[in-house]
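The other protein chains are all here in position, but one chain of the complex has been omitted.
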Amino acid sequence: MTAAQPSSQNACATAPSVAEVEASCRLPVLFLAFSGAAWLLTGVVLALLASVQLYNPTFMEGCAWVTYGRLRPAAINALTYGFALQSAFALALWLIARLGRVELSAPLGLTIAAKFWNIAVTVGVFGILAGDATGFDLLEFPLYAALPLFASYACIAAWALVTLHRRTERELYVSLWFVLAALLWFPWILSTAQGLLLVWQVPGVVQAIVAGWFGNNLLQIVLIGFALAVLFYFVPKTVNRPLANPGLARAGFWLLLLIGGWCELAQLAPVPAWIPAVSGAANALVIVPVVALLVSLWQTAEGKIGETCKENATFRFMLGAWILLLGVTLRTAIFGGHFTQFTFFDTARTDIVVLGVFGLAALGALHHIVPRLTTGEDELPSEGLADLSFWAALLGVIAVGIGFTFAGVKQAAVGASTNDKFLEFAVTGTANHLKLVTVGYGALAVSALAFLANFAFAARRCCLNCCGGAR
Amino acid sequence: MSKNKKQPAPERAETEPTIAAGGGSAWPFVLLGVVLFGCFLHVENTGGAFRADVFQAGMKNSPPQADEPPEVKSYKRGARLYDACAGCHQPNGLGQPAQNIPPLAGSEWVFREKPDRLIRIILNAVEGPITVNKVTYDNPAMTPFRDALSDDVIADIATFIRGNAGWGNSAGFVTPDQVKAIRDATEKMGTQKWRVETLQAID
Partner (left out) sequence: MRYGPIIGAGALFSLACSWAALVMAPQLQLGDLSPAPIPNTPDFHPAARPGLAAQGAEVYRSLGCYQCHTRAVRQDQLLFGARLNGIGPKAINLEAAGSGKTNLVNLKLLIALAKARPDLGLAKVELPPTLAADTNAVAAFAQFTTHLTLLKHADHKAGIVRTNSATVNELAGKLPAEILAKVGPEEAERVVKLLSDSGAKAELVIYNLGPDIARGWGARRSVARDYLNDAPVLLGSVRVGPDLASIGTRAPEKFAAPWKFATSNTATELEHHLLVHLYNPRLLAPASTCPSASYLFDKVKPEVRYAGEPLVVAKESPPVFPKHNAHALVAYLLTQRNDVSLPEAPVPSVAKSATAKPAAPADTNAPSKP
């Protein structure tokens, strides 16, 4: 770790070629990537419909299935489990296969498990719309969807770990630390949360604490971990430099794991005072590892940022994710306390992490992976669509983030004073901010569509190549 | 690495990112230390001493109750003050029969209807053989607390001893006035200890 070593020197003689590695990835990764993007589109559209209801309550009124209280959790869970985690699996498998220089174990089995994952997410989203939501944030899927979800995750993670174990490149690159940690983290938090909330229900307010703990770990460690894995892979790769200051990355990695799991419970009110106090402290502490990791990435790209931005679509996405990760961490640490409790400010964190930090990183990575796995080239079928996808996603996330954040600050100001009329200021007064959120979700839907179109063109070219024999 | 420089962009996709030499910075840990110090202060000030019954940031004990009767408050104070007695009579009130220290739990000397005898014993102590629960103890070690403890403190301790349901005692509470009355009445005794016969003769 202390010496600069091109990885190829460590590779075993029996290491498969890049083409063989990518061939093994093709089916499961493309399937996961495609369904992830499709869920992104679905989830964003659901979120858009829900956000309209926040200022226009007569929109889609009179049907229990599409009332705000069901649409919003359906959207968030579709985005988290359908888009974010599914794309995370695609990226994890691809990173393990590429960085470990190993062919994926059981690609067919992985694809089948991924199909079951999709079925479970579909069942879960319909379950929420039908009124079976469990009532815990980010864990709203009813038990009959949550258990198959866990089972298919177990298969995917097991094969991913088997692949990792059989790697021919023994040195674990930084990205794989995050992938490994997140793959082990997720089953523990999911089984704890499902077990303690849905099966052997703990009494009273402990449920809210467990649900909050799960939600934070899912965002802070699992999704941000996968996003960092992607960043640490693509930033050095696209600027074509070795990763600067790996010691910083190592310190950041361990500190993030140690601290990240403690954040965000400051949003709970009816709990003993030490829980918000400790959690609020962790919100501030987690700045240190995040900044360390981001500085390490910054030093790697320093001086070549503008140049790489122009020529490489993937790097643009990475830069966006980099900025949003810094932003969301600072924003939670500085304003995330008592003042913004019970406002849209906290809602925005979920959106920024899922769609922004992770979403941008994942979309950027998929823009690189999809053409390689379909056509075997680095060039995207349409650079224009990639640009559209990037700008729409970035502006969409920023619009959602700013809209919710400012609406949250306005609500907080009303909540902190007794004079302001609640209905006038906190409810109808935030309508304009929430309209911005709707626009943001619309832009994100455009981004998802642009990516899917690129995906379709790449797949079409792939088919033409194979069937036409033009290659 | 030199190979990479010569190759055009597409070749990059074939290579994996590498790690530069060196690295390792101390500043994250210095920053961590600084932030951690602030965090300790924050948790100390708003963490409610990690108690399950403190919900209000800034408090360290469970809030006092408005409708708590004075005898309950006296009992709670007594529970803290009893530490001074627990050395001999034990926290469980069972005394130490091996050392001739009589129990307070279930003792007929303690839970008499009138607290006078208990107050007298605390004020001036007792010496000579004393029978508690049909067992005779003889230990001259108890000291008179007339000068050491105030009326309030003696009343609180007596209330705690008499009303301690955990020991099986359920006698009524004692007020500082009762203590004061007996203290004034026995002013002449000084620090002379009671004999069991004298005590029984009075009441």
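Chains: A and B, in written order; residue numbering restarts at 1 for each.
We adopt the following convention: contacts are C-beta pairs under 8 Å (C-beta built on N, C-alpha and C of every residue); 3 or more make two chains touch, one makes a residue touch a chain.
No experiment lies behind these values; they were computed from the predicted model shown.
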Among the options B:70, B:87 or B:190, the absent chain makes contact with B:70
Full-complex touch with the removed chain, picking from A:257, A:309, A:402 or A:453, is A:257
Full-complex contact with the absent chain, from A:265, A:363 or A:388: A:265
Among A:79, A:228, A:243 or A:278, which one is in touch with the chain left out? A:278
Chain not shown, touching residues in chain A: 1, 53-58, 61-64, 67-70, 72-73, 131-137, 164-165, 170-172, 176-177, 180-181, 184-185, 188-189, 192, 196-197, 201-210, 213, 217, 221, 250, 254, 257-258, 261-262, 265, 267-272, 275, 278-279, 338, 341-344, 346-347, 411, 415-418, 422-424, 426-428, 431
State which residues belonging to chain B touch the missing partner chain. 52-56, 58-59, 61-68, 70, 73, 152, 176
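Following the convention adopted for this analysis, only the chains that are shown with their structure count from here on.
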Chain A and chain B have mean C-alpha positions lying a whole-number Å distance apart equal to 51
Which chain A residues qualify as touching chain B in the complex? 1-8, 18, 98-99, 169, 173-175, 232-233, 235-238, 240-249, 251-252, 255, 270-274, 276-278, 280-282, 284-285, 287-289, 291-292, 300, 311, 338, 368, 372, 377-379
Provide the residue numbers of chain B that touch chain A in the complex, in ascending order. 1, 4, 9-10, 12-25, 28-29, 31-32, 35-36, 38-40, 42-43, 46-59
